[in-house]
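The complex appears here minus one protein chain, its other protein chains still in place.
Naming follows writing order (A and B), and every chain is counted from residue 1.
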Amino acid sequence: MVSGLKVGLLVALASIGLSLIFGVTGLVNFAHSEMVAFGAVIALLLESTVGLNGALFPLAVVLAVLAGGGLGFGLERGIFGPLRRRKMTNISLMVVSIGLAFLMRYLILIYHGAEPETFESFRIQSGVSLGPIELPAKDYFIIGIAFTTLLMVGLLLQRTKLGTSMRAVSDNPALAESSGIDVNRTIMWVWILGSALASLGGTMIGLTQVVEWQMGEKILLLIFAAVTLGGLGTAFGAMVGGLAIGFASETSTFWLDNDLKFLIALAVMIVILLVRPRGILGVRERLG
Amino acid sequence: MTSDNQASEPVTIESTPGSPKQDPILKIDNVVRSFGGLRAVDIDHLEVQRGIITAFIGPNGAGKTTLFNLITGFDKPDSGKWTFHQLSNAESWTTDLSGLRPHQIANKGMVRTFQLTKSLAKMTVIDNMLLGAAEQKGESLRNALLPSRWQKQEKEILEKAEDLLERFKLSHMRDEYAATLSGGQRKLLEMARALMSEPKLILLDEPMAGVNPVLVESLLVHIENLRDEGVSVLFIEHDMDAIMGISDWIVVLAEGQVIAEGTPSDVSKNPAVIDAYLGSAIAEELKDV
Partner (left out) sequence: MLMNLFAEIDVSKLFGLALRTSISVQAATFALAAVGLNLHYGYTGLLNFGVVAFMAAGAYGMAIFFTQGWLGGSILLAIASGVVFAVVIALSIGLPSLRLRADYLALTTIAIAEVLRISFRSQRLLDFTGGPFGLPSIEDRNANVSFADVITVDWNPIKEGNYGAWFLEFDEKTLWVMIIGWSLVSLASLLIWGLMRSPWGRVIKAIREDEDAARALGKNVFSYKLQSLIIGGVIASFAGIVRAFDMGFVETQQFRPQTTFFIWTVLILGGAASIWGPIIGSMTFWFVIIFSEELLRQMVDSGWIPDAILQSNDIASVRMILMGIMLATLMIWRPQGLVGKKEEAQIDIR
C-alpha cells in the first residue's frame, strides 16, 4: 500500500508539467516523459562522474532539477515558442514533440548506455520502522520530498501572482492577455516549472527503481493516463490522477498478473477518454 | 423591397408571438436548452411560414444561433419537439426532426450555413459545390470504385454546380482552392453549396457578417431570388437595413424567448421590441425605419 502511495506521488510529480503545458498551450507533449528520464540521467551523471554522492547527493538532485528547468526553457525558447508564433497547429506540434521524444530517448541511450544503473548513494539501506510500517530510509526521503513539492506547487498555483497567471492563461488565453497578463512569459514559466518537476520525478523514480534509457517510454502512458484521468490541463487533476494511477497499477498486482499491471492504467485512460474526456476534475468546455 | 407575390404575403397573420401560420414549413414546440442555470433557448411555440423570408433578430445572447444549432441537430435540447413540413398541408410529408442527427435533418431538405463560414479550404471551389449535392450514388462505398454507376449523375451535378457558380459570380474561381477566396466570396460559396441539394428551407446564420457592402447587395438579391424560386429562407442577421429591406416576416428573440413577431413595419413599432433593444444602437436604427 505504501509503495502504491509512493509510486502515485511520483507519477503525480511527473504528470503536473504535462498537464500544465497542455493547459496553457493546448499541446500534448510526447517528449515530456523524456524529461523525466533526462532528470534521472543527469542526477546519476552528477553523482557518479562529478562525485556528488553521499551527503552531497541532494545537491545532485537540485542540479538535475535545475537542468530540467533549463531544458524546458530551451525547448520553449528554441522550438515550441517560435513554432507557436508561426501559427503551427497543436496537432503538428504534437507530431514534432513525438520526433523530439525519439531524438532525446536515443541520445540518452547513446550517452547513458543500455545498462540500467542505480544511484550509489542509497543503494543498500536497512528498514526504519515508523509505527506499523517498515520502510527503507530513502522511501521516507522520497515520500517527504514528493509530498512537500506537490504541496508547494499547489500553494504556488493558488497563492502567488505567477500561479494566478498560469491558471488564467489556462482558462482563457485571450482574456488573460487583455487583462494585462504576459501570456508568453507565463507559458515560459510553465515550461520551466513543468520540466523541473518532471526532472525531480525522474530522479525520485530513479531512486526507487533504476535509471535506464527506457524510463521515459515506460512512464509515458502512465503519465498520459494520470493526466486524462484528472482532466487535461488541470494541475490538481494531474496530482489526483497521478496518485490514483500509481496506486491502482501498484496494487493491481494483488489480483492481476504482474505483466498486466500497465493494462489498468491504459484501460482507465481509454474509458475516461471515451466517457468523460474532460477528466474527473476537468470542467466542461464552454459552448460558443 | 418586399415581394409582391400574393401567395406568400402573410398579411392575415396576427403579429403575436407563436401565432399560427397559413402554411407552416417548420413548427417548434416547447424547445428548451439551458447552459448551467441559464435558459439560452426557451420557445413555447413558433411557426415558420413557407415560401417567404423570415428573419430572426435579437440582441447578442438572445439564443438565435443556439436555436439554429438545436433545430439543425448540431446541439441537443433538454426537451422539445419540432416538425418539418415538406409539402403544403400534407400530413404524410410531415417529419418529426427532434432527435435526428444533423445529416439526417439536412437530407430532409433543411440545410444550414454557419456564422463562421465553413468553406472546405483545401478543396477546390468546384469540389466544394459538388459535395453539396444530395443523394449521390458515388458517395456510397459500393459504387465508388465503379465510375460507370456515378459518372452520369456526376455530369448532371457538375452542370448544376457550374450554373450556380455563374449565378453567384464565382465561375472564375472554379478551380482555385477555397482557401484563396475572400471572406465575402466564402459566404457566397457556402450559400451556393447549400443550394446544390435543392433544399426546401435554407437557414442562413449571419450571411452578411464581414462581407463588404458591394457583395452585401448581391447577397440580398440572391436571397430574394431564392424566395421567388420557392425556397423558404430563415436567416439570422444583425444588419438592420438588410433585415428591414428583404424580410417578409421578423421573429424577435430575447433571452431565449420569442418576444414578438410580425411584418417589418409592425415589429419596428412594437414596444416590446424597442424595450428589448433599449439602450442599444439597434434601437436607434429601429426608430429610423
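Assume a residue touches a chain if its C-beta (ideal position, glycine included) is under 8 Å from a C-beta of that chain, and two chains touch if they have at least 3 such contacts.
This is a predicted model, so every value here is computed, not measured.
> For the chain that does not appear here, which of the shown chains does it touch in the whole complex?
Visible chains that the missing one touches: A, B.
> Touch as defined at the start, partner being the missing chain; which of A:66, A:83 or A:188 qualifies?
Of the listed residues, the one touching the omitted chain is A:83.
> For the chain not shown, which residue from A:6, A:105 or A:167 touches it across the whole complex?
For the chain that is not drawn, the touching residue is A:105.
> For a quick check of understanding: of B:22, B:107 or B:171, which residue touches the chain that isn't displayed?
If we include the chain that is not displayed, B:107 is the one touching it.
> Touching the missing chain, which residues of subunit A?
28, 83, 88-92, 94-107, 109-110, 217, 221, 224-225, 228, 257, 259-260, 262-263, 266-267, 269-270, 273-274, 277
> Where does subunit B touch the missing chain, residue by residue?
Given the touch definition above, subunit B has residues 72-74, 101-104, 106-107, 111-114, 118-123, 127, 130-132, 134, 136-141, 143-145, 147, 150, 154, 177, 179, 193-194, 196-197 touching the missing chain.
We adopt the following convention: only the chains that are shown with their structure count from here on.
> Just give me the whole-number Å value for how far the CA centre of subunit A lies from that of subunit B.
Computed value for the inter-centroid distance: 49 Å.
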